[in-house]
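Here the structure is laid out as structure tokens; the discussion comes afterwards.
As you look at this complex, bear in mind that one protein chain is not there, while each of the others sits in place.
In order of appearance the chains are A, B and C, and numbering begins at 1 in each one.
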Amino acid sequence: MTEFFKNIPAIRYEGPDATSEFAFRYYNPDEVILGKRMEDHLRFAVAYWHSFAWPGGDPFGGQTFDRPWFGDSMDLARLKADVAFEMFDILGVPFYCFHDADMRPEGATFAESKRNLDAMVDYLGQKQADHKTQLLWGTANMFSNRRWMSGAATNPDPDVYAYAAATVKANMDATLTLGGQNYVLWGGREGYETLLNTDLAAERAHAGRFLQQVVEYKHKIGFKGAILIEPKPQEPSKHQYDYDVATVYGFLKDFGLEKEVQVNIEQGHAILAGHSFEHEIAMAASLGIFGSIDMNRNDYQSGWDTDQFPNNHAEKALAFYEILRAGGYTTGGTNFDAKVRRQSLDAEDLILAHVGGMDTCARALKCAAAMLESDELEANRRARYAGWETDAAKAMLEGGLEAAAARVTAEGLEPQPVSGRQERLENLWNKYI
Amino acid sequence: MTEFFKNIPAIRYEGPDATSEFAFRYYNPDEVILGKRMEDHLRFAVAYWHSFAWPGGDPFGGQTFDRPWFGDSMDLARLKADVAFEMFDILGVPFYCFHDADMRPEGATFAESKRNLDAMVDYLGQKQADHKTQLLWGTANMFSNRRWMSGAATNPDPDVYAYAAATVKANMDATLTLGGQNYVLWGGREGYETLLNTDLAAERAHAGRFLQQVVEYKHKIGFKGAILIEPKPQEPSKHQYDYDVATVYGFLKDFGLEKEVQVNIEQGHAILAGHSFEHEIAMAASLGIFGSIDMNRNDYQSGWDTDQFPNNHAEKALAFYEILRAGGYTTGGTNFDAKVRRQSLDAEDLILAHVGGMDTCARALKCAAAMLESDELEANRRARYAGWETDAAKAMLEGGLEAAAARVTAEGLEPQPVSGRQERLENLWNKYI
Amino acid sequence: MTEFFKNIPAIRYEGPDATSEFAFRYYNPDEVILGKRMEDHLRFAVAYWHSFAWPGGDPFGGQTFDRPWFGDSMDLARLKADVAFEMFDILGVPFYCFHDADMRPEGATFAESKRNLDAMVDYLGQKQADHKTQLLWGTANMFSNRRWMSGAATNPDPDVYAYAAATVKANMDATLTLGGQNYVLWGGREGYETLLNTDLAAERAHAGRFLQQVVEYKHKIGFKGAILIEPKPQEPSKHQYDYDVATVYGFLKDFGLEKEVQVNIEQGHAILAGHSFEHEIAMAASLGIFGSIDMNRNDYQSGWDTDQFPNNHAEKALAFYEILRAGGYTTGGTNFDAKVRRQSLDAEDLILAHVGGMDTCARALKCAAAMLESDELEANRRARYAGWETDAAKAMLEGGLEAAAARVTAEGLEPQPVSGRQERLENLWNKYI
Partner (left out) sequence: MTEFFKNIPAIRYEGPDATSEFAFRYYNPDEVILGKRMEDHLRFAVAYWHSFAWPGGDPFGGQTFDRPWFGDSMDLARLKADVAFEMFDILGVPFYCFHDADMRPEGATFAESKRNLDAMVDYLGQKQADHKTQLLWGTANMFSNRRWMSGAATNPDPDVYAYAAATVKANMDATLTLGGQNYVLWGGREGYETLLNTDLAAERAHAGRFLQQVVEYKHKIGFKGAILIEPKPQEPSKHQYDYDVATVYGFLKDFGLEKEVQVNIEQGHAILAGHSFEHEIAMAASLGIFGSIDMNRNDYQSGWDTDQFPNNHAEKALAFYEILRAGGYTTGGTNFDAKVRRQSLDAEDLILAHVGGMDTCARALKCAAAMLESDELEANRRARYAGWETDAAKAMLEGGLEAAAARVTAEGLEPQPVSGRQERLENLWNKYI
């Protein structure tokens, strides 16, 4: 055991009246909700990068965190993994997620980086064998190193495309080895800074072909998990090709991948794209591409990705309601793509941030389940669209514009508006909060 | 002749040193740019709604304009048309655009509205015969009347869908009769206010089928123009299904319409969706769905659709550059979906707003043409992507992830970043402004 | 009794497990919180304009509501008042608020408008005498009529300034007569559309002098209530002079009014200005100008004022926490400057929207009171700043830069950062939600 979390107890469920800060008040892994254990509903994951690799910097200031594992050696990478699994144990989370760059030192060459990766995969494999926590997904960091500054798969230089291919292959192999349930691609540099130097059509074509190659390779190696694209509209790039769920869907359709690839939706990215979180989930579900969640919150007054821990269960209940309506996760989960504020320096802050986030989600899930179980909202929705269940309405869709139009004159239709009842439905939502 | 524009002369090109406000300083219809007359490049259209139907209201105040044609009778509708064509003559614009609701009084029933529409189509047809100005596109207003409050094709009530079908059919017929070159659909109410009462999947399916019916009807009646969707992310609805160009593309792909339907892109809507205007044009061009433009500008500090006249040629040059790169308009044009401010009460304001907007576009077009003709920007772009012209690069795309990855180890690739030269290219742009 | 709300019962407190929609689950007027009745804490007011005068229009569509009192006659104005007080009774609210334009027909001249106002003041006075509900505040609508299009007190035309003076005088008199506890000024047109035609310095000077005249008149007539400015950054104007609380404070200081005038803070306006609601309240309290609240919520994805009913008590608890920390309201109150969505057509929607809003606030108040009573948050805050209680720290503020600087060298100070504990405090907040 390292000293990092010394004196911090394992977090246990103590119920809403818990007096200790170091207790769950809502997250009760074994409690059965809608026929499933809460842990199996929520499938929480800790993000390696924010909690163990981020130094606390922002665009106007450098490192604030003082972590014993910061540095570039393999020894420190192993120490980092030791501490990480200690935190996973304290929290009792079933999953974690990583980028290669979070958990292995960058090498001077691709080969050295690969050797470091392989060694850390071994080490993490042993960790997983000895602990409860397993890999939800792996991914490649193709945005931090300067080689990616103009894109990875969409780089004007085909050598960078090759490097990206080698990097993703290595990470898919690592994910397979570690039993990861999904493989994620987030294209923070797959976009542009200025149209003036960008060949949009070529870059999009390369991105599409790259994703096809990823899917082909997945099948070749027998990876059974999902391939997930994580939409984001901008930041770091001025424009990113995976802008939002609807954009990704059009892209997948274009490259014949809409049955092969799903989305990993992040609250903060949804907000930056002008959507609510629940919108993006509902949209993905309606398009058949809902996969997983990067859970966090974005400050509503900040125009960049703040990656804060969620803390409003009333709001998140709307998101979990859409997840439950979509049938819940299969391979996906609730990954905390969230970081403590750079002023939250202490080991306790790391733990308590996750405790608060997990409780917020657990409480939101319970509210959402109650909303669904009561069927009040759904009954209203069904009633609102009931007219479309008639044969006449179905025939109208089958037929042409003229036939539909003819009904208006034939029947002298002058349809009258009916209340949408929004506030009433919002009260219903609140009834279950 | 009505009295409305009395004492306002026809606007003529007088060159950059023109002293009169009532002159074009850049718009010179017969001047040849890149082998085509300027008028044929720009294909300006005046929007009937903003200039002749809008009373000057905003969410916090009512009518400010005092127009002799305001009211609901057919006589006033004809007076409005008379004044409109007087303005078209003064400006010398080749085109105009309308919604049914702009140019005919709403009737008490569908039948009466249709009779009013037909009568006004006759009247406008005579006007077109007697004047230069022809119809760029027609469209149906399916957002102002309370019957549309919960959507047209996406309404929970199938009778409203029927009403929408009858309305679009009537407007497509009117557009065909008047020789319109396009038919536009803007779905301001095709969206939702709250997910709580919305069946996203059903509404999207209805919208898709409706659009298929529109395309089928187009072919049936032999309409040769383009069907155009106008994207907008929100306002009036909280979310609109035609969010932006990339979203519309995914929608078209899903319903097999990407070869049948194009987009009509508005600057203000692009801004509200988080994009630059030139981005949306370039994206549409790269997806093969660029159709037409609703030219205006959005205030960069206001979060709603301000529909102002464009007044910054340097900025618009970037938009026209993308239009020229896309090969220019075919059936599309530059429609001023712009309104004078509600404090701009006078007839002169209406004229001068268009003069300024037309000059801004003409100047922007000339700059864009010079940028393209010099080939400096394009040469830089070609050079940046030149690596992709090699056989090795092409083979890498054809092959799989492993082959691409193998190159990295085989060749010991460690690609070095190359300057993106953004500021240099921005200087180049400015060289032609 | 009118028929409008027939079959809708008076709303009573039934507790969190209430099954009826027509019951309060949290608002229990007589329940004592922190030594004060809940009704006396919250001081709810209904806004006449949104609930009784707004027809349901938006920038893209007209009237949706079908109210028997819509129209311009005095009879209809009295019917409107009858229905309004029926709703006040059903809700049991202690207060309402109005603009002149909400409750009296506009006359053809100032004199006629004034006669209508006086007559309605009589009528409302009788209503107040017969009902529980009294006037929280009155205000003048100086933004809807076209005469105000370029401003009221800031109009380039001094005759409009005079008209504004006459209008405000009439409304202050009316407010005094009806026992109103505050008088509010919201300057939706006190701003500009373009700097090109605006004399900022003159307009600001006129606005300042106007406000001084208002304060002088208040004292002259013996009005004991507060004068309140309502900040808003923009909409309808591109820029409004009362941008936010801090801006208003500077303005008040400049005209010597910071002891005479307070602010009426609206959630939606705070959001448009880039602030959280609780920020604006805390800022006003710290500047000594906190007065009253316009309670609503703004859609976080919409860039205009959506004036929705609040529905997230967790979020509102932060606002009420700041109100309680500031000592609560004196003459102020919680006015629902909120409107049902334009699709919410039914009388029931009007009632249920207020029920939901009142319950959200009541629940938020209870959470905030518990947060304050526990003292956990405040204890942390005191501890964080405890260093400033030392004599050395106080002396450092009294002294000069050099003395403060000298301590660094003398004592070899190298201060080490301490955790800000944000997530921990957010968990604490959640403990009381």
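What we mean here is this: a residue touches a chain if its C-beta (ideal position, glycine included) is under 8 Å from a C-beta of that chain, and two chains touch if they have at least 3 such contacts.
Keep in mind that what you see is a predicted model, and the values were worked out from it rather than measured.
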item	value
Which of A:M149, A:A202 or A:A370 contacts the chain that the document leaves out	A:M149
Touch with the omitted chain, as defined above, among B:T2, B:Q301, B:T390 or B:T409	B:Q301
Sole residue of A:P59, A:G222 or A:G327 that reaches the chain not shown, by the stated touch rule	A:P59
Sole residue of C:Q128, C:T177, C:S286 or C:T330 that reaches the chain not shown, by the stated touch rule	C:S286
Footprint left on chain C by the chain that the document does not show	109-111, 146-147, 149-150, 155-163, 165-166, 168-170, 193-202, 204, 206, 209, 213-214, 216-217, 220, 233-234, 239, 243-244, 246-247, 249-251, 253-254, 272-276, 278-279, 282-283, 286, 318, 322, 377, 380-381, 384-385, 387-388, 390, 392-393, 396-397, 399-402, 404-409, 412-418, 420-422, 425-426, 428-429
Touching residues (missing chain, whole complex) on chain B	21, 25, 64, 271, 274-276, 300-301, 309, 311-315, 340-341, 343-346, 348-349, 352-353, 355-356, 359-360, 417-424, 426-427, 429-431, 433
Where the missing chain touches chain A, by residue	56, 58-64, 143-146, 148-150, 188-189, 193-194, 234-236, 238-239, 272, 299, 301-305, 341-343
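We take it that only the chains that are shown with their structure count from here on.
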item	value
Chain at maximum distance from chain B, centres defined as averaged CA atoms	C
Averaged-CA centre spacing for the pair chain B and chain A, given as whole angstrom	36
Where chain C touches two or more other chains at once, by residue number	64, 301, 341, 343
